[in-house]
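Just below is one structure, and these are the notes that go with it.
The complex is shown incomplete by one protein chain, all other protein chains being positioned as in the whole.
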Amino acid sequence: MTLISGMIESLLLGLSTGLFCAMYCVPPLVPMLCGRGEVTVRTTVTRTLWFLAGRFTTYAIMGALFARAGLIVSSFFDPVLASKLSVFGYIACALVLIADYRLFIQGKRTFRCGRCTAAVPSSAGDSASPFAAGLSVGLHICPAFWTMLFLCLQSGSVLSSTAFFAAFLVGTLPFFLPVLGLPFVVNRVALLRRVAQFAQLLVAGYFLIFAGLIPLFFYQ
Amino acid sequence: MAVKSLLTALMTLLVYFFTISLGNGSVYSWIYGLFLIGIFAAIMYTGKVHTYRRVFQFVFALLFTVAFIGNLYDERGSMAMTANTFTESEVPFCHLVIPLVFIPYVLTQTVVFPARILGHYASIISLLVIWFVATITIGRGWCSWACFYGGIEDGFSGMRKKPLVKTVAKNREIRAFHFAVLVFLILMTLAFMSSIYCQWFCPFKLITEFPQLVDIPTLIGTFVFMSLFFLMVVILPLLTKKRTQCSMLCPFGAMQSLLDKMSMYRVVIDTERCTGCMKCAEVCPFFAIDRETILENKGHPEITCAKCGACVDVCPQQAIRFDFSLTKHFREKNPGKAFLDGPGRLTKILREFIEPKYFFVFSAFTFGVVISSGLAVNGLQRIAEALISAFNLGGM
Partner (left out) sequence: MTVGKKRCLYIALALGTFLVSTATIFSSFYFSGSLQRMVNSVLKLEIYPPLIGGPVAHTVYDPMKDDTGCGTLVYPANRQFAEGNLDLVSYTVREPVFQAPWQDVPEFWQLELEFRTGFCEHSDTVRNRTIYIYLHIPGFGEGSLETLYERSELVSFDPGYPWHFALAVTGDNGVIYNRDGDRVDVLNVLYSNNGKKVFVKVPLTKKELQRFYTIDLIRHYVLVAAHSPLDTGGVLPVAKRKTRTAGGGARSRLTPRVYDLLSEGNQSDMLSSWNDSTFELARIEPVEIPMRKNRDAAFVVDHEKIEALEAERNTIAEKLRTEKKNRLDELRRNGTGALNDMKELAQLAFDLGDVILAEKLVEELRVLEPENPVWIAYTGSLESMKGDGAPVVAAIEAVQTGYRYLDDAVARTDGTLEKAENGSIDQAAIDQRTTALMNRAGTSKSVPNEVFIKALQGAHDYLEAAELFRLSGSELASASCYLDAAECFALDGQTGEAALWKREAARLVSDCLASGTENLGEADNLLLLDLQIALMREGLL
């Protein structure tokens, strides 16, 4: 398999399964887009791009690991392990959403440590926060991601696997376009901001308890 | 008076058809039929919509519970859902799930609920048709006139004379929370491609069906839904005199609030008559009237109004009433003002003859009759047979 053919295959995979990727990503993303600060097309695009960058980072790291590890990976990487990885992803995402709520919605961005005081800059709400959420969401292993991991494994090259995942991500981009419509809706109805804030906490709670801790401790 | 008598006579015919005739003229169908006619007549002739509506809905909810559980035992031998039920796609479809399956259906052309598609009263298409008809006719009035779950809460919310916990100041936050729950449930259903409301959060599993207790997660799930039932359906309604589950957790109620604009009837407030006594806000079970609603002269309750009639009955100035949605296009500066207003004798006669309240109640009650008849009669029969058998055993 050449680099180009691999990238084309990844792009097509992204286009064909991107809907499901978007469906997984939307729960943490949409409340973060609508719940705080200004909700404009610019802030929506910025936060979404940071989110996708976080997702890409996780994908690239995993793709590189698979490429380096080679075929030995296929002997221990299986759906059960993939589910466990997803569970950690949900827990991490939940913590990110809770931290985001506390820092950027409740505004408690200042920390005291003894005599020192540190403050999280408000701009981190548009960058670091969505990036961290994207990082954690990237740990969710779906069938498309599974196929991509094995593509990387076959390529054997870190560079190729990064390129494959980049192509895959580009393939999923069209399915994120609808979020650009959010500012037009949120700015018309004042209550939607509060709704998004509550929804963020509910999503975090669900990810932490029902999708995270319960499967971690009680499912195989 | 003539209109009320005519409507009562029409309702009697409808009840005869839907309840008695389709019930094969059994004793139970007659008892329930007469109960329905009595309730309707009481509403018509006393003008008290909310009180009698509440009685009807509570009785229906109790009978539904008995019938549903009884049918489950007949079909399955227990209330527990087995792996079979899922695999065979035989889980009875519930209207509460409708908002959650909509977007996944649009995106994937599949329904994320393992129910029968056609050919059963609890099939997906059957409930979709019922939902659509409810939406275009009575809108969120479903929650007050046809919902067999909401009736339980309605009953508990009416038991105390005064609330122990007052909530009017928090109405807006509660409404926001309700819509947030809807958004959350839709997003999670989309992400996991299954109805997480049914899986974890539906309190009515306690009176319908629930997964078998086979492991710790199902035990946790059981604990969650039982707690939600006792808290949101029994205790909070008793304390607050509000329908807390319907107004805070029910995804169907939230969706119907958003779609209520499509319905043929609405509740309006005549801002000129209103004196701001706030009695309507106190009695509204759906958190649909705030201080701001009255002070800003909105002319109607908030989006979550379920047309239960509580505010209509309680208003001392009779400033709140039902109205036809279409007349809003012709209203003048006071949106709550009667369309036909003026001192003329003919205008007065017309206004009394075609009083929207009675037409709305007729339509809404028809819906309630259609939905309730089969199951309520079945429930009544089961109760009667159980009592007879208990007395016979006691006699032995």
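Think of it as A and B in the order they're written, each chain with its own count starting at 1.
Note that a contact is a pair of C-beta atoms (placed from the backbone, for glycine too) under 8 Å apart; a residue touches a chain by one contact, two chains touch by 3 or more.
Being a predicted model, the structure only gives us computed values, none of them experimental.
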{"item": "Touch criterion as defined above, residue of A:Ile4, A:Val80 or A:Leu177 at the omitted chain", "value": "A:Val80"}
{"item": "Given B:Val112, B:Leu187 or B:Val234, the one touching the chain that is not displayed", "value": "B:Val112"}
{"item": "Contact partner of the left-out chain, one of B:Phe229, B:Phe252 or B:Phe367", "value": "B:Phe367"}
{"item": "Touch residues of chain A, complete complex, unshown partner", "value": "75, 78-80, 83, 86, 142-143, 146, 220"}
{"item": "Residues in chain B touching the chain absent from view", "value": "14, 16-18, 21-22, 24, 82-84, 86-89, 104-105, 108-121, 123-126, 128-130, 133, 136-138, 192-194, 199, 214-215, 264-265, 324-327, 330, 339-340, 342, 344, 346-347, 350, 354, 356, 359, 362-363, 366-367, 370"}
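Everything that follows uses one rule, which is that only the chains that are shown with their structure count from here on.
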{"item": "CA centroid of chain A to CA centroid of chain B, Å", "value": "39"}
{"item": "Touch list for chain B against partner chain A, complex", "value": "104, 107-108, 172-173, 175-177, 179-181, 183-184, 187-188, 190-193, 196, 200, 215-217, 220"}
{"item": "Complex contacts: residues of chain A adjacent to chain B", "value": "19, 23-24, 26-27, 30-31, 191, 194-199, 202-203, 206, 210-211, 214-215, 217-219"}
